[in-house]
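Note that one protein chain is taken out, while the other chains of the complex remain in position.
Letters A, B and C mark the chains as written, and numbering starts fresh at 1 in each.
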Amino acid sequence: MLNVGVVGIGYWGPNIVRNFAANKRTKVVACSDLKQERLDYIAAIYPTIKTTTDYRELINNPAIDVVAICTPVFTHFEIAKKALEAGKHVMIEKPMTSTSTQAAELINLAEQKNLTILVDHTFLFTGAVRKIKQLVEGGDIGDLYYFDSVRVNLGLFQHDVNVVWDLAPHDISIMDFVINQPAQAVTANGADHVGNGLEDVAYLTVYYPDNIIAHIHVNWLSPVKIRQTLIGGSRQMIVWDDNSPSEKIKIYDKGIEVIQTQDQIYNTLIQYRTGDMTCPKIEPIEALALEVDHFVDCIEQRQRPVSDGYLGYRVVQILEASEHSIKNKEKTVKLTALS
Amino acid sequence: MLNVGVVGIGYWGPNIVRNFAANKRTKVVACSDLKQERLDYIAAIYPTIKTTTDYRELINNPAIDVVAICTPVFTHFEIAKKALEAGKHVMIEKPMTSTSTQAAELINLAEQKNLTILVDHTFLFTGAVRKIKQLVEGGDIGDLYYFDSVRVNLGLFQHDVNVVWDLAPHDISIMDFVINQPAQAVTANGADHVGNGLEDVAYLTVYYPDNIIAHIHVNWLSPVKIRQTLIGGSRQMIVWDDNSPSEKIKIYDKGIEVIQTQDQIYNTLIQYRTGDMTCPKIEPIEALALEVDHFVDCIEQRQRPVSDGYLGYRVVQILEASEHSIKNKEKTVKLTALS
Amino acid sequence: MLNVGVVGIGYWGPNIVRNFAANKRTKVVACSDLKQERLDYIAAIYPTIKTTTDYRELINNPAIDVVAICTPVFTHFEIAKKALEAGKHVMIEKPMTSTSTQAAELINLAEQKNLTILVDHTFLFTGAVRKIKQLVEGGDIGDLYYFDSVRVNLGLFQHDVNVVWDLAPHDISIMDFVINQPAQAVTANGADHVGNGLEDVAYLTVYYPDNIIAHIHVNWLSPVKIRQTLIGGSRQMIVWDDNSPSEKIKIYDKGIEVIQTQDQIYNTLIQYRTGDMTCPKIEPIEALALEVDHFVDCIEQRQRPVSDGYLGYRVVQILEASEHSIKNKEKTVKLTALS
Partner (left out) sequence: MLNVGVVGIGYWGPNIVRNFAANKRTKVVACSDLKQERLDYIAAIYPTIKTTTDYRELINNPAIDVVAICTPVFTHFEIAKKALEAGKHVMIEKPMTSTSTQAAELINLAEQKNLTILVDHTFLFTGAVRKIKQLVEGGDIGDLYYFDSVRVNLGLFQHDVNVVWDLAPHDISIMDFVINQPAQAVTANGADHVGNGLEDVAYLTVYYPDNIIAHIHVNWLSPVKIRQTLIGGSRQMIVWDDNSPSEKIKIYDKGIEVIQTQDQIYNTLIQYRTGDMTCPKIEPIEALALEVDHFVDCIEQRQRPVSDGYLGYRVVQILEASEHSIKNKEKTVKLTALS
């Protein structure tokens, strides 16, 4: 049984508490939050959980094995570092840290201490993303051509981060997981219509090996909520509409075949292929429950989680690069892998 | 009564013939095409129209007042130039020319000769685009924030142009018409998965004054056909789904209000507003019929068409700039207005 | 402050408990259920609520003012009767009782004792139905022509009632509320594909004064979930899609005008009218919270609830009539109003 302390029980924290509480191999022993009302809220539901306004009590509690960090991004590094130094495994809300340097330092520290970091990129544990991963990995879709994601709505403007840091971590982590190769370069642009220096509309392009192009549109000023991803492959193509209750993933048996010809005018001939569309059944699991279970497996078996520190690092690296590109006239920013 | 000669009756030409034939102020007197079978096709439907494989017969025919050019893009300049030199008004398929220099030359020539150029950006004459124009111009949507367009499908790969030249002229002309300001800069990227140097997936960003950002996603490799434009304003927002038979335009009474506060931490406060959505009735007119009628009006009254040579020029200029940007690592290309 | 006892905390009961607990003018003091595990579940969340397996303890508790009955239908009459006899106001799950005779007896008893009955037809308190009611009552839609409702899905077969008793109470109560006239006759048919005598597919037609026809399709064997109601009026028409997260109600400015002519061949001329569609903002309230508040208002001010015993009676009467019709070859069953 792993004892868990949860730091930060604002919007997302209670879900973390609920899932660690429900898992048979974990127990939530303490929670901290700066606001007493949030602590009271948790205490009312879970009378046995200790509460405190000082997260260091959790760090210093020798009975605690795992610290889950659900606080604002700019605090992640400090709390996670202290938790790792105190010998705790850590689960960190996405994005992992404010800078890639911080992420690298946490990875290094965890490796020295033989501890497990899981970054809470919950989407990677949904039935939809797992199905996409399986289709790409199993070769069904053939060579990957592009990954195009739109994540827009009339959104809650954040006061400290732009729309890229707010919404794109979802898409970047999913791309990383599905494409399974290190991104090579990033270019981005956007606009700030409020005048506070934080973009509310932004477009990112991420380049991967093998001519794979990925593109993300994030927007806080859309009148409609769109969560749509197109994935093009040489043999099949996928449309993922996360808003759809019953048809999230559609797999199209469509594609082109490129035939090299001896024709003097055109050296390529393109043939189109159109077949059935299939909408596979997606298992109705709670992603977070699966994620918590996976985290426990990884801690117990000393394995690397699907969304480990390295994935978290790569997401932060792309966020950083996009910000640099936006502020420097869409300059292309090359990425180097963490060795 | 204006006498019209139509050069090129391949895919689109017959529609041009039909609409000039149906208009009460125009008469189609001759058509030319390199393929005899296309001429036979037209002759069977319109026995009174003369046909020829040599377009110069139309240019040299003193009875012809207007030449409509529906041939491949790379031939537009030469044919249009000869027609203008021969004193004909010209209608040119979009995009107007292969280069902006050519477009400028045609504009100059037409002005010297007091002739009218109309570039056939048919979309500007649809009920949907006219409704959008009216909403933006009438001030209903407030300050324009962004214009985001997606035009993707499993498309017919062109042998001589990339997906931008094939599909983006629609969106660029609509943006130009609706935003009604000269674009300032362009950046673009894309990928070629066939290996012939022609992008099949591409993303363009176009910058306009007043912080308006426009973005276009064009794609020949999408399993689904999407024709969707989001237009964000400070007071209202529009979603245009051109695939929808009955709900093409949706106007959302949604927006944000930015309030400057004296708060020391946050200097802006954002309030959200959500009201009804309205789907206005769109008049079921044939855009091309309206366009032809507008062209005749402009010729008769010596006025500039909505889609005149200048608009055609600006579209070509953005296409050129996007190509330059794609080939030069998303370099931002500044645009200068044609004086 | 009204003290409430809740009988039956299976599927729906906990929602009733939660809403009475959250209302500032009510307090849940006790719950009963035959299963101890359900009682334990409630006790864990609400430590102050007393629990018992014998509902008569609630009936006999003089501190309790209101009894909410969330048990299977066949038990409603007995429990409600005892509660009314003990001087309690009652809230009864829909459908109110197994027979209209029972419903009439409860109404009579409540009137004698000056007590309030509310039947929990929750849909009447949703934003969507309230908006429809307002449009019909305000005259926007003109004369009502028809009410057509489809409520189908791959549903949980019930062991004791057919699909009409399971699903149609929603539609019947909404029709009654919106049309606001007593139904005159019912005809119904259906089929049982399992062989247990309980229809899994059924169609009901209900006739109202002024030539208004209402029709309901209920089905436990549909592969897709459809919740769609069409309401036709002489001036406007409404489509209500309860599955749609953002476009539940669409109001069409469409209709026909019937012009009496002197034409000898055709004595009527029909003109069509087509205007905008509007999708009004629906307030995101929890229907049950509103219903509980309305119930308390009615008790305090001795008024009749929107979904009072009479409405509950009329729903049961139509269910009964539909069953009679199904078992007797779609015989038309006339309805007489409860005097």
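What we mean here is this: a residue touches a chain if its C-beta (ideal position, glycine included) is under 8 Å from a C-beta of that chain, and two chains touch if they have at least 3 such contacts.
Values in this document were obtained by computation on a predicted structure and should not be read as measured data.
Visitor: Of C:T26, C:T116, C:N219 or C:S322, which residue touches the hidden chain?
Guide: C:N219
Visitor: Write down which of C:V28, C:V239 or C:A321 is the residue touching the left-out chain.
Guide: Spelled out, the listed residue whose C-beta touches the missing chain is C:V239.
Visitor: Kindly note down the residues of subunit B that lie in touch with the hidden chain.
Guide: 45, 224-225, 243, 245-246
Visitor: In terms of residues, what is the contact footprint of the unshown chain on subunit A?
Guide: 247, 250, 253, 274-281
Visitor: Considering the whole complex, not just the chains shown, which residues of subunit C touch the missing one?
Guide: These residues of subunit C touch the chain that is not shown: 143, 145-146, 148, 150, 152, 154, 157, 159, 187, 189-196, 201, 203, 205, 211-213, 215, 217, 219, 221-224, 230, 232, 234, 237-239, 250, 252, 254, 256, 258, 265-268, 270, 272, 274, 277, 329-330, 332.
Assume only the chains that are shown with their structure count from here on.
Visitor: Please report how many Å separate the Cα centroid of subunit B from that of subunit C, as a whole number.
Guide: Once rounded, the distance between the two centres reads 54 Å.
Visitor: Using Cα averages as centroids, what's the distance between subunit A and subunit C in whole Å?
Guide: Computed value for the inter-centroid distance: 43 Å.
Visitor: Quick one: subunit A and subunit B, Cα centre-to-centre, how many Å?
Guide: Taking the mean C-alpha position of each chain, the two centres sit 39 Å apart.
Visitor: Where in subunit B do residues touch two or more other chains at once?
Guide: Only 250, 274, 277 qualify.
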